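Input: one structure, supplied below.
Up next, subunit A:
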Amino acid sequence: MKPLALAILLAGAAMPAAAESHPEARRVLSIGGSLTEIVYALGEEGRLVGRDTTSNWPPEANSLPDIGYMRALSPEGVLSVAPDLILAEEGAGPPEAVAVLKSAGLPYVNVAEDYDAEGVLKKVDAVAETLGVPDKGKALHDRLAADLASVAERARAVGEPKRVLFVLSLQGGRVMAGGDGTAADGIIRLAGAQNALEGVKGYKPLTDEAIVKAAPDVILMMQRGDAEADADANGGSNHAAAKETALALPALAQTPAGRDGALVIMDGLKLLGFGPRTGEAALELHDLVYGAR
Partner candidate 1 sequence: MSLIAQEISVMLGRKQVLAGVSFAAEAGRLTAIVGPNGSGKTTLMRALTGDLPCNGRVTLGGREIATMTPEILARRRGVLQQATALSFPFTVAEVVRIGIETRGERADALVSAALAAVDLAGFSGRLYQHLSGGEQQRVQLARVLAQVWQPLDDEGARWLMLDEPVSSLDIAHQLTVMRLAADYARRGGGVIAVMHDLNLTALLADHVVLLAAGEVLAQGSPAEVFTDTLLSRAYGCNLQVNTAPRDGVWILPQVAGLTAA
Partner candidate 2 sequence: MATLSQAMPRLAGDRSQRARRTSAVLVVLLILIAFLSLGWGASGTSLPRAISDLLAGRELAVQDRVVLLDIRLPRLLMGMLVGASLAVSGALLQGLFRNPLADPGIVGVSSGATLGAILAIVLGASLPGPLAGLFGWYQVPIAAFTGSWITTMLLYRIATRDGRTSVGTMLLAGIALGAIFSAFAGVLILRANDSQLRDLTFWGLGSLAGANWPKLATAGPVMLAALAAAPLLARGLNALALGEAAAGHVGIRVQRVKNRAILVVAAGTGAAVAVSGGIGFVGIVVPHLLRLASGPDHRWLLVNSALLGAVMLLLADMISRTLITPAELPIGIVTAMIGGPFFLWILLRNRGVLDL
């Protein structure tokens, strides 16, 4: 009897935990910008009662109560919006707060984060399953999968992938760029380009030589906030100004991107959020990098 029980136990531990489904949950707290976006994309925003600071899209999300920064949650603050389900991106914390929330009997669903096509689709599936809306989930999944397939096709059609360098910030003249394992790296690959920064993990400040060695063909930066509205309102002048400042930096000016004036600016959450707009973002990025067709 013992060995059998042990085997069953081990088998149980090896299987992925069955995802929980809460179709009855009416007061959902969404922690993590991409998860909030997915909830809206699924049309289930009516069930949301709260969000975190990083959930800024769509704009309507901003009117939901904000429970603070997702890595510094306050248990009582979370409880104050009286949620009956918590959807959280991987990395929400601190762990003590999460433990308290769970001990209060709240369903807490952790959604994994992976910066590639599969990862985004899995996220959508997980959220849909948790909310108990498999049909809507499938529809969104398929739409997103189609977008991603389309980008993948275009990427395959490209001969020599262009080298793209994602610049997070230019604070004090230092170039902070995205290396391996970052969301930036993920979206660049999805768009069919190559991350110009090789052999570096995470976001790091680069020396001038490293930038020259990276020799990016295109520089990618993000615009925080409502980039499209900004660009429309000012006839794109915001971007133009940003372009000038960035490419004026001597290190960047000497790169192929600098010489060609190839600077692309896209909305931050859309670009890096790895949510429902990721397919769209990858397509847009591809077109901006390789020229629209």
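Note that in this section a contact is a pair of C-beta atoms (placed from the backbone, for glycine too) under 8 Å apart; a residue touches a chain by one contact, two chains touch by 3 or more; residues count from 1.
Quick note on selection: all candidates are chains of the complex that A comes from, given by their letters.
Just so it is clear, the structure is predicted and the values come from calculations on it, not from any experiment.
> Looking at this complex, which of 1 or 2 sits next to subunit A and touches it?
That would be candidate 2, which touches subunit A.
> Touching candidate 2 in the complex: which residues of subunit A?
50, 53, 65-69, 71-82, 91, 94-97, 99-100, 103-105, 202-205
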